[in-house]
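Removed: one protein chain of the complex. Kept in place: all other protein chains.
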Amino acid sequence: MSPVNTNAFDPPKAGPWVAIGWLSFAFFVFTQVFAVMTSPADAMMGHLQKMMYVHVPAAWVTFLAFGIVLVASLYFLMKEDERADLLAASAAEVGSLFCGLTLVLGMLWGRPTWNVWWSWDARLTSTLVLFLIFVGYLALRSFVEDPQRRGQWSAAVGILGAINVPIVWMSVRWWRTLHQIQSNPRGLSPEYLRGLLLNVAAFTLLCIWFIQRRYVAARYERAAEHASQAAALGGNDE
Amino acid sequence: MTSKKTKWGALVAVGVLAIAFGWLIYGGLDSNVVYFLTPKELAAKGEKGYDVPVRLGGQVKPGSVVWDDKALDLRFAVTDGTGEIAVHSKGAPPQMFKDGQGVVVEGRYGRDGVFQSTSLMVKHSNEYKAPKAGERPAEMYKSLMKSTKT
Partner (left out) sequence: MNSATVSGGIEYVVASYVITWVVLGVMLVRIVGSVRRARAEYDQARTGGFRT
């Protein structure tokens, strides 16, 4: 046990996060219903175009969450502030979930349009590798008990994993893939673009809220550990 | 602090990561980064291009599609603008398959000059367009409901 910084031992501050959570969810429900209801069938894909409003935002927030892992991990390695490690872990957890969701939704979209559930092209393969690295990250955390070592190891893996995000993003341009390249706003009918942007905003809010709540839970857990250790050592130090 | 469980768990985690990375870098670069060959590239391989599992990608040559719906037999040509290769496939084509459509086929290129496809995939564009301007989604849903009832 060699805590370098005791900031993480204090309980987190309360904030307007409960209200933000409800608002985010209400907004999400609205954007989903709105996008589906205002989308005409696509000239090529018919109703399958509507997969866009879940698959694309899920992929976007995956990148966002792993970006947060990168920044928090670098900050932890520089400042040794345990709070940054807890934030990185929270973002990795939420990011992994969205990454898994992106993969599943992509398979469901691929089957009726591409004619296959899966193919080993660079986009799909690199996304799966991204997912596996962060599953490994979470497994690593659950096995290392010393907070400092856990922080350092997982920061290293987190940075390594996040380096894959630009690879996944660029994979459709760097290599020949089955997956099409990113759509640009001019390639989308305005009624699709509107619904897509609204859903990206809603997923972003939800993702940030999920990460913040996981972070608060982690802070409480650390504060509780510290408090019970202090009590066990005799005398509450507050 | 370091229990046995910890050590093994960390090792397993590191192992999983190493395999994932190795897979991306070696397996990936070797066969998946060149995900498909164009007709020209496959033809240029000469002897080495025949009878080995390979993916061929390009556009369906307009006017080349011959579909026998009784025998479920599909023939078409894949082109990249410069070269073209005849493809034979069994089973119904995917719904988005049409003249000019981007496709990737998996299979083997036979010495008879026909590519025997075992898997036919559609590589669609990144554009999404409503079929006609001003189509009302509300009416579309009504007709959809009707069509599911009957």
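Letters are used for the chains, namely A and B, taken in the order the chains are written, and counting of residues starts over at 1 for each.
Definition applied: a contact is a pair of C-beta atoms (placed from the backbone, for glycine too) under 8 Å apart; a residue touches a chain by one contact, two chains touch by 3 or more.
What you are looking at is a predicted structure, and each value in this text was computed from that prediction instead of being measured.
Peer 1: Using the whole complex, pick out the displayed chains that touch the missing one.
Peer 2: Within the full complex, the chain not displayed touches A, B.
Peer 1: Consider the whole complex, including the chain that is not shown, and state which of A:W109, A:F143 or A:Y192 touches that chain.
Peer 2: If we include the chain that is not displayed, A:W109 is the one touching it.
Peer 1: With the missing chain put back, one of A:I20, A:L48 or A:A156 would touch it. Which one?
Peer 2: A:L48
Peer 1: For chain B, which residues touch the unseen chain?
Peer 2: So the residues of chain B touching the missing chain come out as 65, 67, 93, 95-98, 101, 131.
Peer 1: What does the interface between chain A and the hidden chain look like in terms of residue numbers?
Peer 2: Residues in contact with the chain left out: 11, 21, 25, 28, 32, 36, 41, 43-48, 50-51, 54-55, 58, 97, 101, 104-105, 108-109, 111-113, 206, 210, 213-214, 216-221, 223-225, 227-228, 231, 236, 238.
We take it that only the chains that are shown with their structure count from here on.
Peer 1: Tell me, which parts of chain B touch chain A in their complex?
Peer 2: Contact set of chain B toward chain A: 1-3, 5-6, 8-10, 12-14, 16-17, 20-21, 23-24, 28, 31-36, 57, 94-96, 104, 119-131, 135-138, 140-141.
Peer 1: Applying the document's contact rule, which stretches of chain A touch chain B when the two form their complex?
Peer 2: Going through chain A, the ones touching chain B are 1, 37-45, 49, 52, 112-116, 119-122, 125-126, 129, 132-133, 135-137, 139-140, 142-146, 153, 157, 160, 175-178, 180-184, 187-189, 191-192.
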